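What you see is the complex with one protein chain gone and the rest in place.
Up next is chain A:
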Amino acid sequence: MSSAEESTPDNDQPLDTNILREINKKALVDALNTVNGAKTLVLDPNLAGPLSLVTDVALLKHHGVDKMFWLEAGPLSLATPNVVYLCRPKIKYVKMIADHVKRHAKESLRYNYTILLVPRTSTLVSRLLEEEGVLGDVTISSYNLQLIPLTGDVVSMEYESAFKDIWVDGDETVIYDFAQALITLQKMFGTFPRMLGKGDHAARLIKLVETYLPQTRSISTSDTLSGLSDKIDSLVVLDRRVDMITPLLTQLTYEGLIDELIGIRNSHVELPVSLISPPPNAGITSSSGPSTTPTTSTSNTLRKESKKKYHLSPTDTLFTDLRDLNFSFVGKKLNQVAHRLDEDYKASRQAKTIPQLRDVVGKLGGLQSEHQSLRIHTGLSELLVPMTRTEQFNKSLEIQQNLLASYNISEQLTAIEDLIAQGAEMELVVRLACLASITAGGIKAKVLENIKREILQTYGYNFLPLLLSLSAPSLAILLPNPPPTSHPDLAAAAKYPFNSLRKSLRLLIEDDPESLNEVENDISYVYSGWAPISIRLVQCVAQKGGVLSNPAETGNQADGKGGRGEKVQAHPIIGWKGFEDILALIPGRTVDVDMNVASAGGLISRPAGKTTTTVVCFLGGCTYTEIAALRWVSKQNKGRRFLIVTTGIVNGLSIIDGISGVQKSVTSKDAGL
């Protein structure tokens, strides 16, 4: 249905995010070409995923990359005179590089070392190299990898540790880099006419983007192109801290559930080889591209487990139809598609005349790839179904729903304790405990202590720092009730106005499962009856009616099928107007910068009916459900698209793991399946 939606005869093209990919690709090629001759590429393992969305091995080879290695501790033996390190400016990587250089020097081997830092050079790195005494031997340069398009409407920095960096370590590098990326976006599409934000760090981000402006303007005084954008109507920035509930819940859309249960990394999911490529059809998937797998020990172990990375590609039309559905309807949809395909095949067999045959041959390739993708997604959902049938999974959903409804909280806490006793996954337990703390405004001190103690004894005392981080003022999502008096800022942070938000933002939709059908009658469908606060806040800006009542419902009453013609024109952006009181309740600063006012006379009058894009920016990451919900919102009105810009894709698991510092890669998670 979404494909039909996209083919509306709308002459306004969506923002072309592919330019970003091309920019990234060109920057990489340029950076590689600064080093002459054959080179060995040593890659930061965390960059491999993002890079695979930008380039492929063939391109690297074409630009002189002879061999590739992961950047890891230990010796490095080289066959080329040039080595290019591609990594983020992390201290541990610098140490590894310095170690390589020193080892080679000891063996009196001479190489040309080039370090390409992502996204920019760093004083810290050169200082550390100086301390290690190898600064003179290396050339430091940068590769400005910024926003990577994941799909047409989602671009991401693919920063894995953004959430932890900001809210646990207080390292604001991500915010600065993110601001630079947004500025790049402005250079491409024009200045954001209005910037709205919620949350202290969102405010900081907007401030950085805003203060950059005067300089750009003065440089190109005569350049009229750098004025306000006529394609983008506003930028809405939400920092993750504003809505911590959403990532703590279990995502119930197809893509969200894959992420929760199997894990999606940089748009790739690891699946059993048998599922992806049965021998005869192998050629088809390779075009959609398994990612770059540098020849290293890691990829070898992957092969042993016979798992393969599969790109959940936006060009897979079946997947784009499925990804945002509530999982309970995925089976039905797959069934429909299977029937249709079957009929198409049958039709093709009945072709008799030459023109018919030509028609069939033309369609055949499409049918085959569709068939292939149908097989994969059927297999994938078959993998998911048993995981959603487990006692624990259902128990945790029940606890979530009850907590959201504030139903018998003490019973839910007991249920959480039971889950610990059963040895449920640490992340699951912590997610539920945090959810309980936020929704109930803290957990009774004694009960909380008991839960913490159970957690420490069950999973290990080394999780104490994790628990401390969760209750630290910057996060404050696992707090005792009443909050400790010694920290006044904690007490303030604890006052998340859950109950009043639930009412005023219409978060909990009490509907019977019957109406929760394919109409997807509210964004709450992504959590089977719970609307993500973050998206409600976006609606406060971009679809004010949608906060108060369901736009789809009214459309349906008029016409059973909710025809396209009746869609309401999206209202212009007028800031938070009408919801100021609600926003004031939520901790964190509220920002509204109107560039129309700031740049006198630069007001662009938009012709009515023209489609504009609202850029929604998640600082600290967003979930697949939030993306799905936003897509749903954009379908309800005509005249407004959303472009989602995020530091990365997160879920509760990745957030908790990130804070605890336990490196759980997708591989190890899969090993347990």
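By our rule, a contact is a pair of C-beta atoms (placed from the backbone, for glycine too) under 8 Å apart; a residue touches a chain by one contact, two chains touch by 3 or more; residues count from 1.
In this section, contacts and distances are computed from a predicted model.
Colleague: Identify the UniProt protein name of the omitted chain, choosing among "Translation initiation factor eIF2B subunit delta", "RNA helicase", "Alpha-1,3-glucosyltransferase" or "Probable vacuolar protein sorting-associated protein 16 homolog".
Modeller: Its record in UniProt gives the absent chain the protein name "Probable vacuolar protein sorting-associated protein 16 homolog".
Colleague: Considering the whole complex, which of A:141, A:458 or A:504 touches the chain not shown?
Modeller: Only one of A:141, A:458 or A:504 touches the chain omitted from view, namely A:458.
Colleague: Out of A:19, A:38, A:73 or A:91, which touches the unshown chain?
Modeller: Missing-chain contact among the listed residues: A:91.
Colleague: Among the options A:382, A:449 or A:581, which residue touches the chain absent from this view?
Modeller: A:449
Colleague: Quick one: say which of A:16, A:107 or A:171 touches the chain that got left out.
Modeller: A:171
Colleague: Which chain A residues touch the hidden chain?
Modeller: Within chain A, the residues touching the omitted chain are 91-92, 120-124, 127-128, 169-173, 175-176, 179, 204, 207-208, 214-215, 218-219, 391, 417-418, 420-423, 449, 452-454, 456-462, 464-465, 468, 484, 486-487.
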